[in-house]
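Dumping the structure here so I can ask a few things about it.
With one protein chain held back, the other chains of the complex are shown just where they sit.
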Amino acid sequence: MAKPLNIGLIGYGFMGRTHSNAYRKVNQFFDLEYHPVMKAICARSEETLQAFAERWGWESCETDWHKLIERDDIDAIDIASPNNTHHDIAVAAAQAGKMVLCEKPLAINAAEGLEMAEAVEQAGVANMVWFNYRRVPAIALAKQLVTEGRLGKVFHYRAEYLQDWTISPKVPQGGATLWRLDAEVAGSGVTGDLLAHSIDTAMWLNGPIHSVTAMTETFIKERELQDEPGKIGPVSIDDACAFLVRFENGAMGTFESTRYARGRKNYNTFEINGEGGSLCFDLEDAHRLEYFDNCDDDHVHGWRSILVTDFEHPYMDKWWVPGCVIGYEHTFINALADFLDSLASGETLQPDFRCALDTQIVCDAVLESAKSGQWIEIAGG
Amino acid sequence: MAKPLNIGLIGYGFMGRTHSNAYRKVNQFFDLEYHPVMKAICARSEETLQAFAERWGWESCETDWHKLIERDDIDAIDIASPNNTHHDIAVAAAQAGKMVLCEKPLAINAAEGLEMAEAVEQAGVANMVWFNYRRVPAIALAKQLVTEGRLGKVFHYRAEYLQDWTISPKVPQGGATLWRLDAEVAGSGVTGDLLAHSIDTAMWLNGPIHSVTAMTETFIKERELQDEPGKIGPVSIDDACAFLVRFENGAMGTFESTRYARGRKNYNTFEINGEGGSLCFDLEDAHRLEYFDNCDDDHVHGWRSILVTDFEHPYMDKWWVPGCVIGYEHTFINALADFLDSLASGETLQPDFRCALDTQIVCDAVLESAKSGQWIEIAGG
Amino acid sequence: MAKPLNIGLIGYGFMGRTHSNAYRKVNQFFDLEYHPVMKAICARSEETLQAFAERWGWESCETDWHKLIERDDIDAIDIASPNNTHHDIAVAAAQAGKMVLCEKPLAINAAEGLEMAEAVEQAGVANMVWFNYRRVPAIALAKQLVTEGRLGKVFHYRAEYLQDWTISPKVPQGGATLWRLDAEVAGSGVTGDLLAHSIDTAMWLNGPIHSVTAMTETFIKERELQDEPGKIGPVSIDDACAFLVRFENGAMGTFESTRYARGRKNYNTFEINGEGGSLCFDLEDAHRLEYFDNCDDDHVHGWRSILVTDFEHPYMDKWWVPGCVIGYEHTFINALADFLDSLASGETLQPDFRCALDTQIVCDAVLESAKSGQWIEIAGG
Partner (left out) sequence: MAKPLNIGLIGYGFMGRTHSNAYRKVNQFFDLEYHPVMKAICARSEETLQAFAERWGWESCETDWHKLIERDDIDAIDIASPNNTHHDIAVAAAQAGKMVLCEKPLAINAAEGLEMAEAVEQAGVANMVWFNYRRVPAIALAKQLVTEGRLGKVFHYRAEYLQDWTISPKVPQGGATLWRLDAEVAGSGVTGDLLAHSIDTAMWLNGPIHSVTAMTETFIKERELQDEPGKIGPVSIDDACAFLVRFENGAMGTFESTRYARGRKNYNTFEINGEGGSLCFDLEDAHRLEYFDNCDDDHVHGWRSILVTDFEHPYMDKWWVPGCVIGYEHTFINALADFLDSLASGETLQPDFRCALDTQIVCDAVLESAKSGQWIEIAGG
């Protein structure tokens, strides 16, 4: 019989939904030693919170996260609230001896992130950052192929993360659902929100980053405030960001993200070119991995479109049958399963806070370079 | 507060999982007047049944479907057991006044299917057949575009449903997980299992079929019996089937299915060519619909790849955000939501048993034509 | 120094242009023992013929093909005139001891085709039918992969040849540029014009056809006559044709062609599914061949998109460099080079008249089956 793991989730926005769904489903699909118990959901707005709890099956509600952390019946705190709340909650939770799961980006800057990483390490509590895209089966397969040595020496890494939902000047900023457009709450714009994913994936697949030079742009300078209709305020975030990279392994890298790429919805892509082969991925076709294998016979060389739905593929033996895809939400379930497995095995799960801090450090360097116009070396990179 | 609808599910194989998952999830994503209650799961093997019930949250178990039907606390019987059990269960359930949901194909032949359709109609009970692919958002969008009149007069309809999982002669037949390879249990091979989907979609999008001529093939003539290892038996099913069609609207059609198409996993495709435009779909990229619009300016004519993940697309406002795909399992959840909605609205949901019978009639004609080599007109087609 | 081969070309329409271009270019790209000399161009309309000759560099003009055949300075007669002229010219040319190159389809029916094949065989003259698509590098590569045994036992063959240029009822029929819509001149509609290509490729790749059952349709029943503006006549051709096939090797086949597939311009495709692998081709992306190799490791199985532009690929060492594509016209140049090579080597080049006759026989059977609704066995198939 699986052991209960009592969860307290903070935040019931978009990420609150994805996490709740993961807690509800993980045990039907994975054979695990632990089963999460949806003990408490926490947010400030009591009324809507109650409806959310009922819909998703949370046993209780809290409107003050400090109280949630104090509760003895909570084993793990899951932080799905806006970025500027991550630090205080995570540090307090760690100090209270709770496991901590935290949405990405880890923090609004590396200084806060460092304190968070140190807090969980000093407390010795299990911790994870929800870089869910590592758990896309095709990306996990990419990692496997890299580990198998199929790419050989890597020359190039390219990443793009393109969306188009803020092109209209009528989109307001700030507020409950648009805090990602407010740098005070989010830390930054696309850099923390989207490029953090790209950087996490890149360092997972290709190792540490040595240095960067970057540019950012804010195309629309003023927007209405969501919480104060009619009031216009300056836009504080980076609408778009591009940077060049030198990896420690000698590879060159290019990264770009924007929310102004008409026609791109969740176009999170990467391409790796190695001596032995290349890989290409696009989240809009997340069930496919493109692979060029230089070992193929010369006359049948070609990019293979691997339909990542077979039992041999990462995570896919847990779901349906070959040819039947899983979706966006399953990346969170796969991540949760990995976390629960790591509790059972005692192995450290990646990405933990320390690992996510490395991504945060690169994000900070990117933003700094965009201001100074200079190449920046990654400290300890 | 949503009204409970007490469900008794028969079968806990692959389809038992997809249905159980639908019952567990539908109310978190759809706002419905009804919420299904997972009252009882029924199958013959008591031991494994218990584990399944626990994993999925079924309140009770039954090992005899007659008893399940007799229970007063069951509102709806959901049939996910092998095809040759559909008829008796459905008729009995209808006669007991239960709603009936039935996996496809409706029956092992049209004669049984007719009795089933008449049974639910005489009993006046709600009924649905799980042709889940109608609830793929991209296919539902195709239906919408047809309904909007964007295709105009239709000239051609093409459907393929290709898989490759039975190429190895080592795959056994019959038994708990391979009854689809036993014509006595399944009724037929790819015709009932795969082409039934293609035919249902085709008639939904393009209207009734007038006549067919067909061929079938059984590539591997003998296979081991799953239940009697070491014993070889003749293969009774059609491994592959292809047929030509004349639709009542004058369109020509071609249909093909096989489980011997190396490299095709769940390649369920259709293409419709109309005077005003064309549509193209492939279930292996289920989140996309290809659309050629003849109204575009001449120099920018082209097939559009519609990423069917926007809030404007069928079902997608219920799930995540644009660019985030749903998967195979969600087609069942969407179907269930439609069924529950139809209970609330009192409208007849399609495909009901009568509609599924039309598909069964075409399947029978296809198999008959494959034997006779003659064109067959669809009775009442 | 290359030996001259004096050419007399009959016809200066679309095919007259492709052949003229081939004669002008072949020796710059291929190292050949022969070089064609553009001796004479023949057509009935003297005036426009002269302009054509000047533009393309034909040395002289003839307005009567009998005279052309009589000329001593002509080694080879190339027939690019409408289908109903093929027979008489070819037979006369062969009897005059000329080599004969003939556009496809060989004839307007198999009876005429047989006489043509016998004429060239009795005369012992070199002969070729311009099924140019065999010389698409990707299709030639497909043939190579089949020959290498990579597909193993073949289960399925599918071919489609879809266009959309006759959807408008305003397109007239007959006349100098639209004789393909007049069955008296063309022999048939899409069957002879498009499916002849598909059948030739299919039998080249997968061997003889055993039997067929077919349907045809004429969607627009009347059209204006191109040569008599304002006059309407019944449409005599098949606008669309689909048929089922049993190959002699046991494979099932489906074939379809139409000029009413909105959005398809020159969509000439095939897919072959074998035990060891599959191939897929689309003429609209003619520089690519899709290949699924079952020998790949399980977790990296996938359809490879082979960019057929490397020096290792058929014909491509003669053209530019990897990554640089050739186009439609080059298929004729490649074919001509093969023909000239066969003269030097003395080997029989395929497809010759006898081989093209086999395709004609299948076309006739298809048209007959479409009338009778019966399966037809291919005589001597």
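Letters A, B and C mark the chains in the order given here, with residues in each chain numbered from 1 onward.
Here is the rule we use: a residue touches a chain if its C-beta (ideal position, glycine included) is under 8 Å from a C-beta of that chain, and two chains touch if they have at least 3 such contacts.
Because the structure is predicted, anything quoted here is derived from the model rather than measured.
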Considering the complete complex, identify which of B:283, B:306, B:326 or B:356 is in touch with the unshown chain.
B:306
Contact residues on chain C toward the hidden chain run 14, 18, 20-21, 24-25, 27-28, 55-56, 163, 165, 265-267, 283-286, 307, 309-310, 319-330
Hey, which chain B residues sit against the chain that's not shown?
141, 144-145, 289, 291, 293, 296, 298-307, 310, 312-313
May I ask you to list the residues on chain A that touch the chain which is not drawn?
155-156, 158, 160, 162, 164, 167, 213-215, 217, 219, 240, 242-244, 246, 250, 252, 254, 256, 258, 260-264, 273-278, 292, 294, 301, 303, 373-375
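As a convention for this text, only the chains that are shown with their structure count from here on.
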Any chain in contact with chain A as well as chain C:
B
Just give me the whole-number Å value for how far the CA centre of chain A lies from that of chain C.
55
What is the distance in Å between the mean C-alpha positions of chain B and chain C?
42
How many angstrom lie between the centres of chain A and chain B, each centre taken as the mean Cα position?
36
Give me the residue numbers in chain C that touch at least two other chains, ranges are fine.
301, 303
